[in-house]
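Yeah, one chain of the complex is gone here, protein chain that is, but the others are all in their spots.
Labels run A, B and C following the written order; every chain starts at residue 1.
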Amino acid sequence: MIDKTVASVADAVADTEDGATVAVAGFGAAGSPVELLHALIDQGAKKLTIINNNAGNGKIGLASLIDSGRVAKMICSFPRSTGSVVFPDLYRAGKIDLEVVPQGTLAERLRAAGAGIPAFYTPTSVGTPLADGKETRDFDGKAYVMETWLHADIALIKADVADTHGNLIYNMTARNFAPIMCMAATTTIVQAREIVDPGSINPEIVVTPGIFVDRVIHVPNPEHEDDLLRAERSYP
Amino acid sequence: MIDKTVASVADAVADTEDGATVAVAGFGAAGSPVELLHALIDQGAKKLTIINNNAGNGKIGLASLIDSGRVAKMICSFPRSTGSVVFPDLYRAGKIDLEVVPQGTLAERLRAAGAGIPAFYTPTSVGTPLADGKETRDFDGKAYVMETWLHADIALIKADVADTHGNLIYNMTARNFAPIMCMAATTTIVQAREIVDPGSINPEIVVTPGIFVDRVIHVPNPEHEDDLLRAERSYP
Amino acid sequence: MSWTPDEMAARAALDIPNGAYVNLGIGMPERVANFVPEGRTFIYHSENGLLGMGPEPVETERDPDLINAGKKPVSLNPGASFFHHADSFAMIRGGHIDYCVLGAMQVAKNGDLANWSTGAKDAIPAVGGAMDLVAGAKTIYVITRHTTKDGTPKLVDTCTYPLTGLGVVKRIYTDLAVVAVSEFGFKLVETAPGIGADEVQTKTAAPLT
Partner (left out) sequence: MSWTPDEMAARAALDIPNGAYVNLGIGMPERVANFVPEGRTFIYHSENGLLGMGPEPVETERDPDLINAGKKPVSLNPGASFFHHADSFAMIRGGHIDYCVLGAMQVAKNGDLANWSTGAKDAIPAVGGAMDLVAGAKTIYVITRHTTKDGTPKLVDTCTYPLTGLGVVKRIYTDLAVVAVSEFGFKLVETAPGIGADEVQTKTAAPLT
């Protein structure tokens, strides 16, 4: 008998340690695990490193976690966005570190961590400031930059449907970074709108196999970051 | 209007050139594109390099292509198998080259070619004869071998259902190498049991997006290599 | 009379063949989708994990989980598919995207592109997928006004802003002209109606041939 379900989002993130590296799924508002992020705010871990494509919007979810002063460093591709005020203010005040990574390199570094590949070469960023200090090398007469894997201690994931073994499917473009973050994290924590028995998801359509998932929490009516932003909500 | 369908398997492989590198999908009999392989035998291209996990079974499909003397080199992980006689005889006679690659490295090299990654590091084969002559390098105190991408000129693929844009789904473990070979080849040729209109396959369950597929041929009742072997059939 | 942004987009669309897999940058490049020439179909890739992207839907049919790389609501065309970010950028980096149309701050005569940062000290660096797209897509087109608002040329000898990619741009569609990047530098392909080659050269900070 295998059952990865956990009773609550609070239980799911309870053991998050100070200094942890947390991969947060989502691209903008789509796929953002709002309830898990709010549980992490309540939980209180400090000095976190956050991996996310962006740096949060408004004053909810990831932006609210950043606003609470608990994030020491952001690793992302695009920390600017129209509704993003929290991160820019802290960054300009020198209160948060930033590692900007090209979006595809960010994705590939996560996938490499999940796949046991410590380093790889990519043409992306060759000759640009983002390649400064990185090793470059020619293959077939063309220059490439070496990039290394990017592991996370924890991944916070929003799925549409999960089974109790942790097999996942997602909703449309809310999939984005979730499958590779599930692979890259030591402990993958998933909030799912629906939880079903093993065997209920067709094996052909599983997107994230359960082997990449550690904890599953039922969040039947997840808040969508997009709705919260429109309503100008904040947390806590 | 986009329509990647081709009238016949003969038309689909007609432009195969001597010396081409051909990635042939399948793991053992599952996923072996028998009709495309037989069309390639009829087509006549010589001095081929074949990428496949194995080296064919019996005297049909890939084994028959090898038997016809048209394969100069095999790149595979496991050229031995119970029903495999053609390849071992030619190999011992020095009439065919062999590059043995660990199965996961073979898969990753194909995926790297499809993903624009010229080289990557893997722990697989460190300290073994298969790492001889390859660059090794330490990351975090552990040794890794550098492996390079593996492109194909052509991929021969068996799918279960395709749409006319080339979106594919497979049948169970017949999926195996097909999705990454579709990515690694300049020209990807697919035989599909069923061809449907775009929009007929749920976008959530597409395994190989059409961007990786060039030609689709309807083969409504594909021969299964497993059945042909049991019946001790041969080709031509 | 210089071209409008719609006319620039329409002109770029003319140079994209039927069946092309196309990635359109945020802003002016997005307009290309409104001017697909008769008889052609383009398949749009959005780097957040969608192929077969359709136009912005009416308000009532929007889903916040169906967005494009600009985080705007989109729809699905028949033949669409979803995939994760590593697969999406494998499409880009692996050379499977036929055409990518982007905006630009500067394009140099050797095809160098700067479009992600002014290098200003207080700017928050943010690159997104721009560097992956220019390094990976088969053909890079740029749509941009020929000069900045204060008249400074954007087609230059050497980029002064931080680069996005080296030698990547093939063609530039501006309000004044279509300019190709060749091994000999900028080449004037076509001018907007009533715009002379002299005027284009005056507003370009590198020789036009």
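As a convention for this text, a residue touches a chain if its C-beta (ideal position, glycine included) is under 8 Å from a C-beta of that chain, and two chains touch if they have at least 3 such contacts.
Everything quoted here is computed from the prediction, not taken from an experiment.
Chemist: Let's see if you follow the contact definition: name the visible chains touching the chain that is missing.
Modeler: So, taking every chain into account, the missing one touches A, B.
Chemist: Using the touch definition from the top, which of A:35, A:67, A:163 or A:225 touches the missing chain?
Modeler: Answer from the full complex: A:163 touches the omitted chain.
Chemist: For the chain left off this view, which of A:65, A:183, A:216 or A:229 is in contact with it?
Modeler: Considering the complete complex, A:183 is the one touching the chain left out.
Chemist: Touching the missing chain, which residues of chain B?
Modeler: That gives, for chain B, the contact residues 27-31, 53, 77-81, 87-88, 91-92, 98, 100, 102-108, 110-111, 122-130, 170-180, 207, 224-227.
Chemist: Just checking the interface: what residues of chain A touch the absent partner chain?
Modeler: 1-2, 111, 113-117, 163-165, 167, 183, 197-199, 201, 203-204, 206, 209-212
By our rule, only the chains that are shown with their structure count from here on.
Chemist: Averaged over CA atoms, how far is the centre of chain A from the centre of chain B? Could you give it in whole Å?
Modeler: Each chain reduced to its C-alpha mean, chain A and chain B end up 34 Å apart.
Chemist: Scan chain B for residues touching two or more other chains and write them down.
Modeler: 115-117, 203-204 - these are the residues of chain B that touch more than one other chain.
Chemist: Listing for chain C: what residues touch at least two other chains?
Modeler: In chain C, the residues touching two or more other chains are 82-83, 86, 89, 92-93, 135-136.
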